[in-house]
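Only one protein chain is missing from this complex, and each of the others stays in its spot.
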Amino acid sequence: MSKEWPLWEVFIRGQHGLSHRHVGSLHAPDAEMAIKNARDVYTRRNEGQSIWVVEARHITASSPSEKGPLYEPSESKVYRHPTFFDIPDDVGAM
Amino acid sequence: MNTLHEFALRMGDNVLVLGHRVSEWCGHAPVLEEDIALANSALDLIGQTQLWLGLAADAEGSGKSADDLAFLRDAWDFRNALLCELPNGDFGQTLMRQYLFDAWHLIMLGKLTSSSEERVAEIADKAIKEVSYHVERSRDTVIGLGDGTEESHARVQAALDYLYPYVGEFFVSDKVDEAAARAGIAPRLEDLRGAYDLAVAETMSEATLKLPESEFAHKGGRTGSMHTEHLGHMLTQMQWLQRAYPGATW
Partner (left out) sequence: MYAQMVKSTGKGVKSRDEMSPEEAAFQDRIDADIKIEPKDWMPDGYRKTLIRQIGQHAHSEIVGQLPEGNWITRAPTLERKAILLAKVQDEAGHGLYLYCAAETLGVSRDDLTEQLLDGRMKYSSIFNYPTLNWADIGAVGWLVDGAAIMNQVPLQRTSYGPYSRAMIRICKEESFHQRQGYDIMMKMAQGTEAQRRMAQDALNRFWYPSLMMFGPSDKDSVHSAQSLAWKIKIDTNDELRQKFVDQTVPQAEYLGLTIPDDNLAWNEEKGGHDFSEPDWSEFFDVVKGNGPCNKDRLDARNKAWEDGAWVREGLLAHAEKRAARKTAAE
């Protein structure tokens, strides 16, 4: 089996001046590709965000405590939002 | 001749056909992160298709929709460059095709943002944001594979040798292109070659790849005079439902 790409932790700052937050992890051959992959995986490429990546093995942890992930779907892809689909009330929760 | 219609078709068919090709990878890429990234590129290209073919349909004024143009024309009416319809091959060939297209696309869209035709400029404004990222990604991948292992180098070199003869078509004007240039809708295609050659040469050198020496260029896609055999097969899939069940809404 060939060698696996290293694991990176991804931190993203949204548009409202909040600090970077941990949003998840991914694999990439190096830091540059990790940034690109983070854009593709965790923001579906919404512009105006700042991304940090840190190789997971460089993180010293007591115990992770981050709760809610941040997710901003790309603005032009409205169909990613459930409300894009008009479902009649009779049908019930969906 | 309806210059705006013809021009929008050429832009739209490029991204329709290439977006379709890239979407074929979904679920089959070498690693999850690449699968997701390829799907993003394909989604952008399909989105751009809706804009360009929407404009083409409006300019024609016959009440057709972007979908009508995508799903109800036969191969001879397609106006994409041949490069876009070539098969995916391996991942290296797909990314090399993507880079060779993206590099042109970025330069072209840059010029189109100052088009005399407002709707063209608007579409270019939106698309160029997406395409600047596409080219960054495809360029890095081509460099990574070129400079990677012996095998990856050999594979992307073979891809470059196969695809490069399809690049020239982007820079050869016909009557439509000349009319578009005269009207200020689009730049003269020949004028884009210098910047393109410079960018591609730099990328290939960083990728340790050798550009083919022959200047030969296949053509016929953008004018519709002669597509490859591959396009017809793509259309039989893409258009099948619309053709088999005419008049249905989906």
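So that you can tell them apart, the chains are marked A and B in the order they are listed, and the count of residues begins at 1 in each.
Note that a residue touches a chain if its C-beta (ideal position, glycine included) is under 8 Å from a C-beta of that chain, and two chains touch if they have at least 3 such contacts.
Bear in mind that the values here come from a model prediction, so they are computed numbers and not experimental data.
Student: Please pick, from B:L9, B:A66 or B:L231, the residue that touches the omitted chain in the full complex.
Tutor: B:A66
Student: For the chain left out of this view, which of B:N2, B:S23 or B:T223 touches it?
Tutor: B:S23
Student: Which of these touches the unseen chain: B:R10, B:R73, B:H105 or B:R155?
Tutor: Touching the chain that is not displayed is residue B:R155.
Student: Contacts of subunit B with the missing chain: which residues?
Tutor: 16, 20, 23-24, 26-36, 39-40, 42-43, 46-47, 49-50, 53, 66-67, 70-71, 90-92, 141, 143-145, 147-149, 151-153, 155, 234, 237-238, 240-242, 245, 247-250
Student: What residues on subunit A make contact with the chain left out of this view?
Tutor: 1-5, 7, 24-27, 29-30, 33, 41, 61-69, 71, 77, 79-82, 84-88, 90-94
Criterion: only the chains that are shown with their structure count from here on.
Student: Averaging only over C-alpha atoms, locate the centres of subunit A and subunit B and give their separation in whole Å.
Tutor: Comparing mean C-alpha positions, subunit B is 29 Å from subunit A.
Student: Name, in rising order, each residue of subunit A that touches subunit B in their complex.
Tutor: Within the complex, subunit A contacts subunit B at residues 5, 26-29, 32-33, 36-37, 39-41, 44-45, 47, 76-77.
Student: Which residues of subunit B touch subunit A in the complex?
Tutor: 31-33, 36-37, 40, 43, 47, 126, 129-130, 133, 136-137, 140, 144
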